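Down below is the structure, laid out as structure tokens.
Missing here is one protein chain; the remaining ones are kept as they sit in the complex.
Our next item is subunit A:
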Amino acid sequence: MSATAAPAVLARGESPTRRAIRRFLRHRLALAGFLVVLTFVLVAILAPWIAPYDPIETSWSRIRRPPSELYWFGTDENGRDVLSRVIWGARASLMAGVVSVVGAVLIGVPLGLLAGLAGGWVDALISRVADAMLSIPFLILAIALAAFLGPALENAMLAIAITASPIFVRLSRGMALDAKSTDWVEAARSLGNPPWRTAFVHVLPNIIPPLLVQSTLSIAEAIIAEASLSFLGLGQQPPAPSWGSMLNSAQRFLETAPWLAIAPGAAIFVVVLAFNLMGDGLRDALDPRADRK
């Protein structure tokens, strides 16, 4: 904490964000996770250009072909190229993962901040609803909501967003409670900040690190949820490709054509693992305890 520790010549200091990025880049597994995620994102975006075949076009002449030079991951029971379907399926999975978590954050964080900073009956009401939702297993609640909303990818995303939001309520409420007792939040008030400004300009930026970590881990969970809903026919509707629905149709041919299950299964596994590694790395990089040298 000595004054001389900071080189006085630099006019601009290192921001907490830059410092976290620097730490993250040193974390090898996390970086690997990040690169895998980045690859899948690029694949999803570039699907129309990199998929070797049309993912929907059926052909009676190439049903359940094993992997070959022409069809790297084989073909399915309707003669569609599995690789092309996995590539297009990345769109549904990643979009469902990201969109539903963004939705969960948009629902959960403002409610959590409100509960933590306002306190009283507002806090009691919001917290009890969140607790009640958390008491129901994640997938069961998502399935129930998706079934209620009707089978469509958009509805599945909405169902996952709602199901994933209570964890963000709880997290941001706890962090807001913590921040509320600090001097800098009291200072914000004493300077004349209105409550909403204290919440969004002072408290929110300070609780972003744990929210970011939780979001990354929640995306992994949301991808699994989307795959599960699609597996049950509640998500992406056929013939549009989705990893979950591919697994569903593959189960009938597990013994005769295992490649139908391996490719989408591996894709889910790798993406979820990558998101989790990235989340762990972010947690380490953003750990405030690492600030104390």
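We take it that a residue touches a chain if its C-beta (ideal position, glycine included) is under 8 Å from a C-beta of that chain, and two chains touch if they have at least 3 such contacts; residues count from 1.
In this text, contacts and distances are computed from a predicted model.
Asker: Could you check which of "DmsE family decaheme c-type cytochrome", "RNA polymerase sigma-70 factor, ECF subfamily", "Peptidoglycan-associated lipoprotein" or "ABC transporter ATP-binding protein" matches the UniProt name for the chain that's left out?
Answerer: "ABC transporter ATP-binding protein"
Asker: Using the touch definition from the top, which of A:82, A:126 or A:188 touches the missing chain?
Answerer: Of all options in A:82, A:126 or A:188, contact with the hidden chain holds for A:188.
Asker: Which is it among A:27, A:65, A:80 or A:202 that touches the chain not included here?
Answerer: For the chain that is not drawn, the touching residue is A:202.
Asker: Touching the absent chain: which residues on subunit A qualify?
Answerer: Residues 1-3, 5-6, 8, 10-16, 182-184, 186-194, 202, 205-206, 291 of subunit A touch the chain absent from view.
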